[in-house]
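Shown here: the complex without one of its protein chains, the others still in place.
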Amino acid sequence: MDTFVQLVVNGLGKGAVFALLALGFVIIFKATEVVNFAHGSLVLFGGYLVVATRETLGWAGAAVVGVLSAGLLALLVERLLLSRSKLASPFSLALLTIGVDVIITEEIVRRLGVSLPFIGDAWDAQPIQVGDVTMFRTHLVAIVVATVLITLFFLAFRYSNWGIAMRAQAENKEAAALSGVRSWIVTSSAWLVAGLLAGVAVLFIATQDFSGAGLSRGTHSIALAAFPAAIIGGLDSTAGAVVGGLIVGLVDALSTEYVSFAFAKSAVFLVMLVVLVVRPSGLFGTKETTRV
Amino acid sequence: MLTVRNLRVRYGRSVSALHGIDLDVPDDGVLAVLGSNGAGKSTLLRAISGTLGLHRGSVVGGEIHYDGKRLDKLDPAAIVRQGIVGVPEGRQIFARMSVAENLRAGGIGARSPTERAAASRRVHELFPVLTDRAGQRAGLLSGGEQQMLAIGRALMSSPRLLLLDEPSLGLAPKIVERISAIIRDIHEQGTAVVLVEQNAVMALGVADHAAVLEVGTLALAAPARELAESEDVQRLYLGGHAESEAEAERQVEAAHEQRAAKRGLSRWSG
Amino acid sequence: MSGAELAVEDVTLRFGGLRALDSVSFAVRPGSLHALIGPNGAGKSSCFNVISGLYRAGQGRVRFGEHDITGIRPNRLAKRGIGRAFQNAALSPQSTVLDNVMLGRYALTRGGFLACGLQLPWVRKQERRHTERAAEICDFLGLGAALHTPAAALPYGAVKRVDIARALAVEPALLLLDEPAAGMNAAETAELADTIREIREELDISILLVEHDMGLVMGIADRVTVLDFGRVIADGPPADVQSDPEVVRAYLGTDSSDGTEAG
Amino acid sequence: GTKGGGSDGGTEGAGGVQTDVGVTDSEITLGVMTDQTGPFKALSTGITHGNELWVEDVNADGGICGRDLKLEIVDHGYKADTAKTLYPQIEPKVLGLVQLVGSPVTAALSDDLEADEMTTTPTSWSSELLSNPYLMVVGTTYDVEMINGLSYLQEEGMLSDGDTIGHIYIDGEYGANGLRGARYYAEQHDLNLREVKITSSDNDLTNVVTGLRGQGVKAITLTTTPTQTGSVAAANKALGLNVPILGNNPTFDPLLHNSPAADALDDLHVVASSVPFSADIPKMKDVAQKFDAAGYTEPPNAGVPYGYAVAEVWGAVLERACENGDLTRSGVHDALRETTSADTGDLVAKLDFSTPGAPATREVYVAKPDASVDGGMTYIKQLFESEEAKAYKAPHQE
Partner (left out) sequence: MSERTDTLDTPVTPPSPKPRRDLGWWIRLALWLALFVVLLALPLYLEAQWLKAGQYMMVGAVGAMGLTLLTGQAGQLSLAHAFFLLAGATSYTVLSGPADDPELVGFGLDPLLALVGAVAVTAVLGLAFAPVAARLRGIYLGVASLALVFLGLYLGQSAESLTGGTSTGRPPAAFELFGFPFSNEGELEILGVPIRETERVWYLFLALVVVAFLLARGAVSGRIGRAWRAVRDNEAAAAAMGISVPGVKAGVFAVSSAYAGLAGVMTVLWFDILKPDESEFGTYGINVSIAYLAMIIIGGLGSVSGALVGAVLVNGLPQVLALYSTDLGWFTSTGENAFTPILISSFVYGAAIVLVVLFEPGGLAAIGRRITGLTRRGKDPT
């Protein structure tokens, strides 16, 4: 029983971070129909700036710098590269993000050299005991931060034109433009926000509590592990990102114990496969419908 | 006042679609643009609304001005904010969004919330079916319903100049009549209109000026009434909707002759 | 070929609370040109979709000749001799006109991956024969000069004709045309009317036509069925239907000063 | 013209010594296929530096067999495909490989090495590798390390017969071989072994440790990466499990002292057959001082003494081959088989390569993390060999 409770606690904590990551995918997908494979490198980049500025600015300052620069990098990628290939399909653009991802990731890994810096200074490795259950501070902060941020976006989507404009332009660039949607604002704001989220997420990822590893190539892979979370929830659904994140966190934790650790990664994908077979656009995603 | 001067447009590197078009649309005018398939009507509207880029096309010469402001360097959203709104060919509604959301998207370019509210009221008056179907996925509407939604969406930002690309396409005769009435109505409320149409009867009925495009050049431009009487225009564009029985006969005759010269199709023998 | 009659019998189709078709019955007699008209959203395309198996009717039957084709899988229809052109001309934009039309030959030809891949002699021969026929059909529809043009680069009117050519390439006994004249000007429409008439005469097939251009419909149809809100409100020869007050009220609206409320 | 055929068979070189590939009258070239870009770049770079230091030393003393030594270094980034193409390029240039990093790479090249009679030192200590006679494993193997380590824990009273222990291992040659040792020991002592298979990129093992805690393990054994070791150590403390942790040689890296797991390392014991960088033995001091003098930018790790030690063994083998008058590839291999006690000044235990399929030594040190020393570890038990290890039969042992 203890074990079960502890696993659920671990799973929910990780799920919150996965949700943050998934939201990053969802926002960009919503606005552009592009699957951003460079999300992992945004995460790495934010983390790297924390490491690079921590000495001079102190942790808090560095964290702010890291978050902002991940956002900026995302913006830059969008402005300098994606926006210039207006005619490319979302498919090709997704590939473009793979190219960008390879370059940024390799460069940061090179710069990191043999070091593996942990960057969750403010909360990492300071667990709190509640009865028999260990609460990891990183998880707790992540849950709070994720809840706040995700609620904010939820409201922004619902009550502003931002969300509508995003969907409109994802679906039909021409018609959106003719409706007065300022395409570049929508797209760049989506990338900016996704980048900021990546920057926030890395503060929880490159920790002992969350990933067990400092900033490294592995940090990058974790960002991509949030991919099934976004899919399970439905790629264009904010609420889906949250639910998907939590599901991934829980499945991962529970299957480690009740099946096997080696199976956990497959388990996440299996759950995803089952969800997709039952609901082909994820739990909350917009169903594809066409008619003739 | 919209002025188009010596407009030249190209698609890709090789296809020249417009080679030197001059047009004026006064603030209180309705201009009908006629022309056969491929004449460049849609291209003209795309050039005005700034969406050529999305079709691999570009303005390679000439200028477009609206109220003294140069348009051909602006992006489509900025052009919408100048009060010029287009309904593209083939409707292009947001198929995965609901009807209500489509209209909301149309209101993004509106200048003020009150204006938006007024526009919304007007749209629902004009097209009650959009109220009934507010929650439906737009892609599932019938063809005609989609057309109404597309026009409604454009009206949501209270345009000063409305560009319509074949609005009667696929609409029932009664609705076509309604659309002409609406266009007249819109016009009376102070919106200028450029109307690209195949249904010349309808177009010339509502327009005060008309232009005829022929493979990328301006063949004719005259007051609508005058054009309606031109023989060429009658033969080419008014035929199917000919007022007189005799006229229709004559056309069928002519078409027959044309066909006779062509190869027929025999049955496939396995 | 002209032997089979298409009979739609008491078909009802619902989308949630909406009755897109409500006990619709009509028959397309062999070799006739039958028009299906009605206001936007009346259910014409839905009716086509039921006939071609894309929508499953909640009630009622569709018969073609002696076969019950209710709920048949859509891909079986081509083999049964039903060809369809779409309201939105669903072509492959990057493919050439010829390639698009050749698709219509699918049910008439054979050969899977290996046969095609190996370019077996009989495959080459079949391909040649059918390409010739497809080109002939294109020619007939005035597309002869555009055989190798990608569909995306065609003007709208030509796109519609490619769609019709593709449906014809199925060598149908029954041809379903959904608004073929949309987007065409008067002269083109007249030409199309001619083409359609010729198709029926020379190939001796039946045609079911949805169209809003009354000039075209009244000019070529043998019989007209009118739908409104999913119900058949009139069925008869064009002249009768045209003067039916119900049809005028619901659909035509000409000289109607009262027709402003409905829609 | 077309490319010519390769010339086979040895030729008589300077000093009446038979030579074939990689040896000229003035130079002996040895190959290094390493990882300077991928996941093991830290350790690999250390080893390369160790190799280089030794080459300098030897050349300063006049080389071997009257010839200078030279290293041909290529980086494959831990990618087996790249290594597979790079190998035919380096193969005609070198006599043997003093360093071949990466289990996947070694597996992909194993056949080629055998076909080319290329004596090779892999940076892997799996006894499974010993099926290939040309692979020269310097130090003991993972399975033997595990056996010795467990016997140490039991000797120190941290473990008793019948206890439950958890073994976390990376799926693959490294982990599976460690597991083999753990299984063997568990059988001997009736231990209840909980096996947890992970991959080299699973870094957060909190859930695994949570599970092990639920099963009441008395110790955790590891055949993992250093990062994973950190995670296990941290979770061991955070979850209040606090059992001893025993790791193979590659489980530790000094960088762990800079991680949040630093405070949780006191339960960690590392078994290895090569010494930590800080070891208090003359040879190590010597190497450490040379390392400092060489001005490398990377922090030193256990790879440095190991790399030096490997090269020393190579020196011994080459000397012997020279004495035999045969510096061909097969001559080197024969010399290796004749090497029964290669001495590395205790950087690694004495090595005996004469028994095909058997580890060259079964002696290990036990060390504990210690942030205060260079290399981050001090050893707490000198070279020893447990009874269980002595009796253990490696999978390809004849």
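Lettered A, B, C and D in written order, each chain numbered from 1.
FYI, a residue touches a chain if its C-beta (ideal position, glycine included) is under 8 Å from a C-beta of that chain, and two chains touch if they have at least 3 such contacts.
The shown structure was predicted, so the numbers you read here are calculated from the model rather than taken from an experiment.
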Full-complex touch with the removed chain, picking from A:G11, A:G180, A:G195 or A:P228, is A:P228
Filtering D:V74, D:M158, D:L193 or D:I281 for touch with the omitted chain leaves D:V74
Where D:E27, D:D111 or D:D280 are the choices, the one touching the absent chain is D:D111
In the whole complex, of D:K70, D:K84 or D:K350, the residue touching the missing chain would be D:K84
Filtering D:T11, D:S26, D:S160 or D:T199 for touch with the omitted chain leaves D:T199
Touch rule applied to chain C and the missing chain gives residues 52-54, 73-79, 83-84, 86, 90-96, 99, 102-107, 109-114, 116-119, 123, 127, 144-150, 152-153, 166-167, 170
Chain A residues touching the chain left out here are 29, 33-35, 37, 81, 84-85, 87-96, 98-103, 106-107, 110-111, 113-114, 171, 173-174, 221, 227-228, 231, 235, 262-263, 265-266, 269-270, 272-273, 276-277, 280-282, 285, 288, 290-292
Chain D residues touching the chain left out here are 2-6, 36-39, 41-42, 45, 48, 73-82, 84-90, 103-104, 107-108, 110-112, 115, 126, 128, 171-173, 175-177, 197, 199-201, 296-298
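Convention: only the chains that are shown with their structure count from here on.
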Between B-C and A-D, more C-beta pairs in contact link B-C
Greatest Cα-centre separation from chain A belongs to chain C
Taking each chain's mean CA coordinate, chain C and chain D are separated, in whole Å, by 75
Whole-angstrom distance, CA centroid of chain B to CA centroid of chain C, is 26
Averaging C-alpha coordinates per chain, one finds the centres of chain A and chain D separated by a number of Å equal to 38
Note: chain A residues in touch with at least two other chains are 291
Each of the following residues of chain B touches two or more other chains, namely 140
Seen from chain B, its contact residues with chain C in the complex are 15, 34, 36-38, 89-90, 127-129, 140-145, 147-148, 166, 169-178, 198, 200, 235-242, 248, 251-252, 255-256, 258-259, 262-268
Within their complex, chain A touches chain B through residues 86-87, 161, 164-165, 167-168, 171-184, 286, 288-291
Interface with chain D, chain A side, in the complex: residues 2-3, 6-7, 10-11, 14, 110, 113-118, 120, 124-125, 127, 129, 134, 136, 207-214, 216-218, 221, 252-253, 256-257, 260-262, 264-265
